[in-house]
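Shown here: the complex without one of its protein chains, the others still in place.
Chain IDs A and B follow the sequence of writing; residue 1 opens each chain.
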Amino acid sequence: MIDRLLNIDRRIVFLFIFVGVASAMLFRLPLPITPRPDVVSVYEGIDAVKGRPGGTVLLSFDYGPGSEPELQPTAINIMRQCFQNNVRVVGMALWPDAVGLARAAFDSASRACGKEYKKDWTFLGYKPGMETLIINMGQDFKSAFGQDYLGTNTNEMEVTRDITKLGDFDYVVTLAAGRTIDGVWITYAVDRYSVKLGGAVTAVMSPDMFPYLQSRQLKGLVSGLAGAAEYEKLVNVSGSATRGMQPQSVAHAIIIFFILIGNVMYFLQRRRDRLASPSGVASPSRFANPSGSRG
Amino acid sequence: MIFLKRTLPLIIAFVIGIIAIAIYYIPHQTAQNLQETLARWNRIIASFAFLLGVYSLMHLHAQRIKRQQAGWGYSLFVYLGFAMMLIAAIYNRGNGPLAGQADGGAYDWLYYNVFVPADASMFAMLAFFIASAAYRTFRARTIEAVILLVAAVVVMLGRVPIGELLWSRMPDLQEWLMSVPNMAAKRGILLGVYLGAVATALRIIFGIERSYLGGTEE
Partner (left out) sequence: MTKMNHASSRTATLLFAALFVLLSVWQLAAGNLKLDVDGLGVLTAAGVTLAIFSFLYDDNPLFKITEHLYVGVSAAYTLALIWYQVLRGDLIVPMFLAEVRPPEIWTLVVPSVLGIMLMIHFVPQVSWLSRISFAFVVGFGAGISIPANIAAQLLEQVHPTLAPALGWGRPDVFVLVVAFALILTAFFVLRRESGQVSLTGWVGPTVLSLVFLLCFFLDVGTASLVLVGVIAVLTYFFFSLEHTGAVGAISRVGIWFLMVAFGASFGFTIMARISLLIGRMQFLLGDWLHLL
């Protein structure tokens, strides 16, 4: 029985996860969501731009469809917050895969808030180069982005006319799924071009960002889907991230349960083998899963 | 010929590298203009590197088809997908490739309905595999594994609303764990990584590290 449980077909485990997540999505329960201080810092950083004449926020879309559930809600909510406070938004992408997602986010937020392209927002598109692009933007913004994604000259658009360098943006938020946040933005933009940087990262990257939060190179951090849900709470929206917290909680509980059961079975197996062995020492070969087992 | 093939690239890397270090510290406008120009050149060359990557991919699958290696039929689908997307991009809603990129059209349709779901689904599958791996392999065999397990459980509970329901201070404990011991360890790792990065960059500039030149001949 213990051996069978320890070597269970992995598809049974998959089924547990699928059923757990699906049922949590179908049956809703209100769960408390309390915004953490790092998320509030990003919100307040953008809020501080409100009221400044020509206040403009730069959003850098540095993620792909693989991270869309975690970062897209934050992108849309930051845009909504900016538009509701009459703050202009300029978007750009350091990842090519992000272009379509960025355009979808701008379409959604600008239509919801009745904001005008070229006047209140624009999307500059993607340029390769990472740190070299930041250096270009830091010294001469218009030479880095002479046109936006649709080919409109950045000198002709009200939203970018007065931007000459990176430091002219009042706040920069990078939505990152890779090393662009620390390897590019923090290293090349924050120190050198006096950029106020907030971050929204996937949960995988979040633990690595805490040194930068403590050193104040990163002014705030929205981590993963939970961070996105907290941001939705701050902007008074109940979106996909908030709805995702229930299945997230259930899935975590299932995985913790699996880990505990796995360890209990493991220790029971060890105890059984130790008692069965003539020397009273458990044989090491019994601990490993048989090589023919799945998963 | 050896000079052109081996020595000249090393000299170029050295000269450009030293210039790049120097102009970082020189505030004079000429130096800043030079940095901006070199950075722009770098970006343009990087975009040609993308073309290299695409050619490499297509060449790999062409070889598979030509040699009829196992699974070569699937390589035809690579070309099918490539052709569909490329035709849509070139057509550009009737404007052609020399006009600015048009909004909407088949290019965007393929992006939102093929590329995005495929990419997202590939990553979504990892949830199942990580659950299976956690059940099968996460064993508290040693003291260190127990520390890892306890930290993981605290973080997993503290980061979601269920943790707050179990204990009101669970999110605070999770945050403290991330901001203090985790941060200390990550900072130690970070310092080591970037010391190594600086050392590697110096080795590249001084020609000790030559793997970027590729090939072992000459």
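To be clear about the criterion, contacts are C-beta pairs under 8 Å (C-beta built on N, C-alpha and C of every residue); 3 or more make two chains touch, one makes a residue touch a chain.
No experiment lies behind these values; they were computed from the predicted model shown.
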Where the unshown chain meets subunit A, residue by residue: 11, 14, 17, 21-22, 25-26, 66-70, 96, 99, 125-128, 131-132, 135, 146-147, 149, 151, 182, 186-188, 190-192, 202-204, 206-208, 211, 214-217, 223-226, 240, 243-244, 247-248, 251-252, 255
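Everything below uses one rule, namely that only the chains that are shown with their structure count from here on.
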List of subunit B residues in touch with subunit A within their complex: 32, 35-36, 39-40, 42-43, 46-47, 49-50, 100-101, 103, 108, 111-112, 115-117, 119-120, 122-123, 127-136, 138-140, 149, 153, 156-157, 159-162, 164-165, 171, 175, 178-179, 182-183, 186-187, 190
Subunit A residues touching subunit B - in the complex, by the definition given at the top: 6, 8, 10, 13-14, 16-18, 31-34, 36-37, 64-69, 97, 100-101, 103-104, 127-129, 132-133, 135-136, 139-140, 143-144, 147, 149-151, 203, 206-208, 210-211, 213-214, 223-224, 226, 245-246, 248-256, 258-259, 261-263, 266, 289, 295
